[in-house]
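With one protein chain withheld, the remaining protein chains of the complex are depicted in position.
Per-chain residue numbering starts at 1, and chain names A, B and C are given in the order in which the chains are listed.
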Amino acid sequence: MTALVGLLVVVPMLAAAVGFVAGERQWVRDILTVGSLAGATAIAGILLAHVESEGTVVLRVGDWDPELGIVLVVDLMAALVLLVAMATILVVQLFAIGQRRTAWGADPQLSGPLLLVLTSGVVLAFLTGDLFTLFVAFELILVSSYVLLTHQGRRGQIRSGMTYVAMNLFASTLFLVGLAIVYASTGTVNLALLAERIPELDDPLRWGIGLWFLVVFGTKAAIFPLFSWLPDSYPTAPTTITAVFAGLLTKVGVYVLIRFHVLTGMDDLGPLILTLAGLTMVIGVAGALAQDDVKRILSFHIISQIGYMLMGLGLFTLAGIAGAIVFLVHHIPVKTVLFLVGGLIEEREGTSALDKIGGLAQRQPLLAVLFALPALSLAGIPPFSGFVAKLALVDAGIEKVVVPIVVIALANSVLTLVSMVKIWTGVFWGSGDDESATPIRILRPGHRLMVGATAVALIASLAIAASFGPLWDLGERAAADLLDSRAYIEAVVS
Amino acid sequence: MSHLVGVVAVLSLPNPRPAFVVALAAPLVSAAWAASKLSGGEVDTARLDWVEGLDLAFSFRVGPLGALLAVLVSGIGVLIFVYGHGYFGGGDRRGFAATLLAFSGSMLGLVWADDVWTLFLFWEATSVTSFLLVGTKSTDSTAVTAARRALLVTVAGGLVLLAGLLVLVDVAGTATLSEMGPVTGDQATVAAVLVLVGAFTKSAQLPFHVWLPGAMAAPTPVSAYLHSATMVKAGIVLIGVMHPVLGAVDIWSGLGVTVGLLTMFWGAIGALRHADAKLVLAWGTVSQLGLMTAMMSLGSGKAIFAAVSLVVAHAVFKAALFMAVGEIDIRTGSRDLRSLSGLRASMPVAFWVMVFAGLSMAGVPPLLGFPAKEAAIEASLNESGASGDLILAGVTIGSVLTVAYTTRLVLALFSDKGGEPTEVAPFRWAAAAPSVLLSVLGVVGYVLAPSVTDWVVPAAATLETKSAGYALLRWPGLDSTAFWISMGIVAGGAIIGAAAARHSSPPETVGANNVDRLVDRTLDLAKWITGRVQHGSLPIYLVVMALAASLAVIPFLGSIDADQLHAWDRPLQAGMGTTVVAAAIAVAVIRSRIGAALALGVVGLGVSALFLIQGAPDLALTQLLVETVIVVGFVIGLGGLTTQFPANGFVWRSVRIGTAVLAGAAVTAALLASAENTPSNREALVAVAVDEGGGNNLVNVILTDLRALDTLGEVVVLVVAAMGVLALSRADTARGGGAPLSDDVRKGRR
Amino acid sequence: MSVTLALVVGGLTSVGVYLITSRSLTRLLLGFALLGHAAVLALLAAGGEAGERPISGDAPVAELSDPLPQAFALTAIVISFGLTLFLLALARRQAQLTGDDLVEDDLEDRRIALETEAEGDDA
Partner (left out) sequence: MIRGRSPVVRSAIRAASPLALLVAAFLFFAGHNQPGGGFAAGLVIGAVVALRTVAGIGRPQDATRWFAVGTALVSVVALAPLLGGEPLLDQVIVSETVPLLGKVKSGSALVFDAGVTAIVVGLFVAVFDGLDADELGRDEVQV
């Protein structure tokens, strides 16, 4: 099992390197990217099955004692999120192959390998049991996304890329200072040891560490008021890149936020986190309502939805954290599908501005379905996964009797729906600027692959809805493991 | 289930023509099945667990009530599909037929649900499918706005309902309806109010009725279906199924009856004023729903019985009325009461349908509406005390107005206005037959009232056992108070209706506008908030971030321990530290790019020196090399730019300086607070480094062995950064062109 | 913990934050370079008191400086080195496109903000 974990981290990097030097031989890159991503998905599946039955897998890199070396830890939460993440990236890569060499696609020579580097960063961030390795993982993710965002060198991309780079670089600096604080006060950066030592620190110091990392991880997760980089940078990037970013990157932030704060017992920060969760929801959805462009609306929705996961964390109860985990799992494919549909719209109509498109429901009924189902899921309409995930969180909120956040969470659903209706009426109903002039592009051979990939992602998200029973059980077990840090510590140290 | 198959079948039809015929099969099957269960039979249940951990399940239970409602939903559904075939005449309607079918399936699910979550699921499903149906004419902005309004009101109500259900499940301890016992108490009251509000939104009760008239923008088959047997009845059904659980809560019947009667009155007034026949019917529906809501929440045995009877009667006559008006619409191109003329001669079938169905709505024998209305009046008579009198008065006035608007509608629609009679398109069987059938059913239902009773009573009894003894009476007898009240209502209503036939003053659609305005306001507010929060200006974002980080440090202040601190490790450190900070300030102050870059180099040198002092020669060496490269890169890379940095305004500069000082202080405080260093195990490290790492330079052993994974990541970061530099330098300049920033945007700059 | 080091870190952070909130990309870059120094020094300070260079055999183990934060710092230096070079390329690209190195505002954000500002004036 540990060999598989090792492969999972290193193989994407190796494949990326080969991809960089493959030059014009695009087929090499395709085989490499799809192959290694498919492999990663398979490994993630095996790991999940294994962890589910046998318990946490721990890899001591280089066979060093955890006090000295780095450990990679696959617990239930990691395995669960890992599988969804890998499958999502795979689907997006297939979409990207279909979209190759269009105005809306990324440069295939770079994007494939970069996506792999991003993948290895994501894997590392999910699995690492070491705070400094987490920093490295973040840097892997960030540097590959910086380049993915800006490599075409368009003006808008440079502008928004600058925002993205600057804010995240600042967060990285804060991360390093945070590491210094943690190391100075505990003498280690190993998460398991931290889970042991941080709770023993004086309250002020502990709170300070908790808040500091809330800022650091919160920037990655795009919570209020640190989200500004997201809606500026996402819409300008090529579709496939945005789809991965939207589906995955902020979730990495949320994931580590949950992991770190729950393991180190920061429950007294709960009220603050709940407040931030409420603000994140409201501001995010307000932003979505204010926008007039499909991709921008969707971008703001990411923020709003992050609020829900934060809400689960802020409750610091078993139900709340389980809710946050399943919400995370549900949200990755849903958001990805929506952005891919946004890409398809842009591809077909030449723009994603609402006032320039119209009547797509008639011309592209399949696209309408591909959009409608995840949109309903996002708005929390049953029987889609979003409904159950939200229900779980609201239920957890009621259980702990935190009325304001429950009210906000419910009201937010309506507003989410309003903005989805805005897209629906703008894009799929009505008529465009001038219907006869709307460019309907000639179907390229890759189009089928793009639609297919989107459909697969949608089916995956529907499958998540259908199998929510087992998923919830897993989520609950994962949350229980997280809340009871002794299990984690024991798995790593002994 | 058959509906799901139906949806798929319709969508996959190769040829659009028979869409409606195929779609019809599904409701036909379910109607037949439900009909077989009408006269008793076993209660059917089905359950499929979904998320056991959250007590979510698909659970159905088809008892007498479920069967009765299913017969209505599916039976009228069949007729609607026949009617739709005639109404549209042709064209590809597969999508429409499928949506209608999905809607009808959702409605069945709703009436059969035995689990609050299943109920909620189908509740929302009807909202969503009806949105699609109302917006069928998707290029018509009125239809789109109306669809949006309907969706928002019903979904917002749905979420209120969701909150109510969550509380209810908490109190009742189960999500299964048939297992819930009566609940009372504060929490139950909260649940009751929330559930009622949810029901009001769906059943178009004041003040949520605003979506319903607008929904008339839908094609008539949709209106006929949504507003007779289905959508709007969902709220009534909800109140019904919740009666055994929440009926004992004090506020339940008071709130329901008050809102119901007010709605009945207000809806009737609306119906009297409109000139569009379809809108008259729509407002009439609002009014009728008010009566049903009042009866259902009144909760006595007789009232529940009356409510169920009204549901049945209303479904039959209202569908017929809509279909007839729709037929007039498609054959004349108008629904305006003021302009249509001579239809009595040219459209006799529609005329008679309207007369019969109208009489049923007015509650005149020998039609099914009569005994149902009688039951309602009797139920009101049964109530005692002042509230009973009020209820009776309300029902009476409402009923008078009902008769009045019905009379007005029929008279005005079919009167000769002088001048040329309206031109009429050819007769279509499929468009007329269903309405004829339904209006005949009104008579048959009256004649067979005892049989109807046999179906209604068990259904009502599942909600309230006391409903068991009642019956629909064809002829209550001359000694019945209710009968005379009824007759008075008819007479009074007829007079008012006849008088009003020539007048119409369409009211402003105030309510509807309010919803739209609310939406617009929300959008404006959202824009405002977004404008404030998302300036689009990077420096502001960074200031916010720095401030957030500074705030995070506040707790640290409490844990600075002077004993852990010392001024400097070595005196040289102080000197070098001062140099570094001074050079850093120089970087900020020097206004030439090259000068600043050189100052940065000095900072780098100083930092290297600090490393050396601290005992970190590897760091010092690396830092030195890196710093050189960066300074050179700086000069080559940006040397071509104008030498001076732009200045900026005083205020913004002050903000920056303030933030900077705060951030610096924060970081210092955080470091000082975390000073209680737990000793790391240097001994163990040294031991393994030499024995297993094979080197004496501990830093290097850590980098290449102990923490080689970090180094691996680090070099990949380098590779990617380099690829980025290459890609950017090779990016085609022509592609990146774009208009310069417009002036107004420039003004927003800081 | 050496107060001097903490103060140097604070000072570098201050100047760094001041610079990164500037509109000039060059200054943004300079700011991040300074912040990088600050972070690395912070890591070093976290290792405790100064000591002999961490080479086994040079001095008794207790007198060596803590090598682990140094390894962290080294990795951090290298990473921020790579990113600084990338930022440099970004700034250069920006200069190519616009002729200056000023950070631009997001047009769509400004549009929405300006719309509401105009409305706010009416109200």
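Just so it is clear, a residue touches a chain if its C-beta (ideal position, glycine included) is under 8 Å from a C-beta of that chain, and two chains touch if they have at least 3 such contacts.
Quantities reported herein were computed from a predicted structural model and do not represent experimental measurements.
Chemist: Among the chains you can see, which ones touch the chain that has been omitted?
Modeler: Result for the missing chain's touching partners among shown chains: A, B, C.
Chemist: Please pick, from A:L14, A:A42 or A:A372, the residue that touches the omitted chain in the full complex.
Modeler: A:L14
Chemist: Can you work out which residue in B:A468, B:L551, B:A567 or B:V635 touches the chain that's missing from view?
Modeler: In the complete complex, the chain left out is touched by residue B:V635.
Chemist: Please output the residues of subunit B touching the missing chain, sorted low to high.
Modeler: 594, 617-618, 620-622, 625-626, 628-629, 633, 635-637, 639-643, 692-697, 700-701, 703-705, 708-709, 711-712, 715-716, 718-719, 721-723, 725-726, 728-730
Chemist: Could you list which residues of subunit A touch the chain missing from the display?
Modeler: Residues of subunit A in contact with the hidden chain: 2-3, 5-7, 9-11, 13-14, 16-18, 20-21, 59-63, 72.
Chemist: Considering the whole complex rather than only what is displayed, give the residues of subunit C touching the chain that is not shown.
Modeler: Within subunit C, the residues touching the omitted chain are 53, 55, 74, 78, 82, 85, 88-89, 92, 95-96, 99.
Rule of thumb we're sticking to: only the chains that are shown with their structure count from here on.
Chemist: Averaging only over C-alpha atoms, locate the centres of subunit B and subunit C and give their separation in whole Å.
Modeler: 45
Chemist: Which residues does subunit B have that touch at least 2 chains other than itself?
Modeler: 527, 530-531, 534-536, 538, 542, 546, 667, 671, 674-675, 677, 679-680, 685, 706-707, 710, 714, 717, 720-721, 724, 728, 731, 733, 736-738
Chemist: For subunit C, give me the residues that contact two or more of the other chains.
Modeler: Within subunit C, residues 1, 9, 13, 16, 20, 38, 40, 42, 45-48, 68, 75, 79, 82-83, 86, 90, 93, 97-98, 103-104, 106-109, 112 contact more than one other chain.
Chemist: Looking at the complex, which residues from subunit A come into contact with subunit C?
Modeler: Residue positions touching the partner: 132, 135-136, 139, 143, 146-147, 150, 153, 155-156, 158-163, 165-166, 169-170, 172-173, 176-177, 179-181, 183-184, 189, 231-232, 235, 290-291, 293, 296.
Chemist: Within the complex, which stretch of subunit C touches subunit A?
Modeler: 1, 9, 13, 16, 20, 25, 28, 32, 35-36, 38-40, 42-43, 45-48, 68-69, 72, 75-76, 79-80, 82-83, 86-87, 90, 93-94, 97-98, 103-104, 106-109, 112
Chemist: Which of the residues in subunit B end up touching subunit C in this complex?
Modeler: Touching subunit C from subunit B are residues 524, 527-528, 530-532, 534-539, 542-543, 546, 564-570, 573-574, 577, 580-581, 584-585, 587-588, 593, 596-597, 600, 603-604, 607, 610-611, 613-619, 622-623, 626, 629-630, 633-634, 637-638, 640-642, 645-646, 648, 656-657, 659-661, 663-668, 671-672, 674-675, 677, 679-680, 682-683, 685-686, 689-690, 696-699, 702-703, 706-707, 710-711, 714, 717-718, 720-722, 724-725, 728-729, 731, 733, 736-738, 740-742, 744-745, 748-750.
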